[in-house]
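With one protein chain held back, the other chains of the complex are shown just where they sit.
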Amino acid sequence: MNSKTRDAILSHQTSIIDYWLEEVSKFRSEDNLQSITNKVYENTNREFVDKLFLTVQNGKDDIYKDLILYAERLIQLGWPLNYITRGLQAFRKVTVETLSKAEENYSKSIEFFQEIENWIDEIVNILVNEYSGSWENTVFLQKMALKELSAPLIPVFEKISVMPLIGTIDTERAKLIMENLLEGVIEHRAEVVLIDITGVPVVDTMVAHHIIQASEAVRLVGAKCILVGIRPEIAQTIVNLGIDLGRFPTKSTLKKGIETALQLTKREIIEISEQGGITYENSNP
Amino acid sequence: MRIPILKLHDYLLISVQVELDDQTALKFQEDVLNKIHEVGSRGVVIDLTSVEMIDSFIAKVLGDVVDMSNLMGAKVVLTGIQPAVAITLIDMGIVLDEVPTALDLEQGLDKLQSELEG
């Protein structure tokens, strides 16, 4: 910003600030900032406009650091990006309006408008960058978190493991699930694996395809797969879509699946009588 | 290169420890069938723990060994297929449908025993 523009803005500092605060307070009711007290809102507004004036006074370079720190704090507190963009739009409007009413001829020149435009644009760029940077970071962290809770294989008995699937299954997740599943089968020496889809909201042809592939891979490494947690609506979609799950056993609940798994590994759960003795029912030791 | 075939009572035990080229695979097929014929085995365990890759050709050879051995009255179990190998086969669309599998040599033997004797 050239010195003429700077002097013009600074000489009307008080009226610009007052007008701006008034403008910004109009957004108060529309913003999703209802939970913030009036006092905090006013303080934040005042700080915002002070920072903006600091950039006018000192020009470029290290003074933007202050503005960035301010933006970072807003991001952390969860203020929306449109608070900042609207604030800046209001600032442009207020400044141009105030100064065009002023006496000096310079403030009516094209050059003057362009100076203000460039300055505001630069600040918008910096702050939007800050915001989107923090979003990218959040998305990345969420992806990592999702990856971590993406399907652990839990050994429940010797030779029997369970993999509960939760959430939507896309191709990338399916690949990860498959790798976890097979590594886990080897690690736990599982002979039977129960894949529990109780927590999978939608089973379409693609999800079914991934599950079928996983169970075929499990068979290749030398274990058996049982699909459990098939809710009525899932059973309906599977049949309506014409998906053939006939090749591997399915059970409605994890409990029934575990009973089948015990049978497959030639074991059963028996009750112990109160005296501490064991009642054998059709046992074959 | 030849893959050693061990005899244990009624069974043949084979652990594939070398990178399978086409000739070795075909030679292996022949050797297994000859050995079954020679000693009258009822079961064969082929352990693939050390095999890092199975392409469509080797998959076909293995599938054929299973079918041919069955014709000669010997059951075959493939054991120790690595996760990466299994995933690759599935990606390729090779399912090895009718082939019995087990986690390792020990479980493979158990499986043969329970199928042949139980």
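Going by the order they are written in, the chains are A and B; count residues from 1 in each one.
FYI, a residue touches a chain if its C-beta (ideal position, glycine included) is under 8 Å from a C-beta of that chain, and two chains touch if they have at least 3 such contacts.
Keep this in mind: contacts and distances are computed from a predicted model.
Chain not shown in the complex: UniProt lists it as "Anti-sigma regulatory factor", one of "Phosphonate C-P lyase system protein PhnG", "ABC transporter permease", "Dihydroorotase" or "Anti-sigma regulatory factor". Residue-wise, the contact with the chain that is not shown comes from B:S56, picked out of B:Q17, B:S56, B:N70 or B:Q113.
Contact with the chain that does not appear here is found for just one residue of B:G43, B:P83 or B:G108, B:P83.
Residues of chain B that touch the chain left out of view are 19, 21-23, 52-57, 59-60, 82-85, 87-88, 91-94.
To be clear about the criterion, only the chains that are shown with their structure count from here on.
Note for the complex: chain A touches chain B at residues 178-179, 182-183, 185-186, 189, 191, 213, 216-223. Every residue of chain B that touches chain A in the complex is listed here, in rising order: 78-83, 85-87, 89-90, 95-96, 101-104, 107-108.
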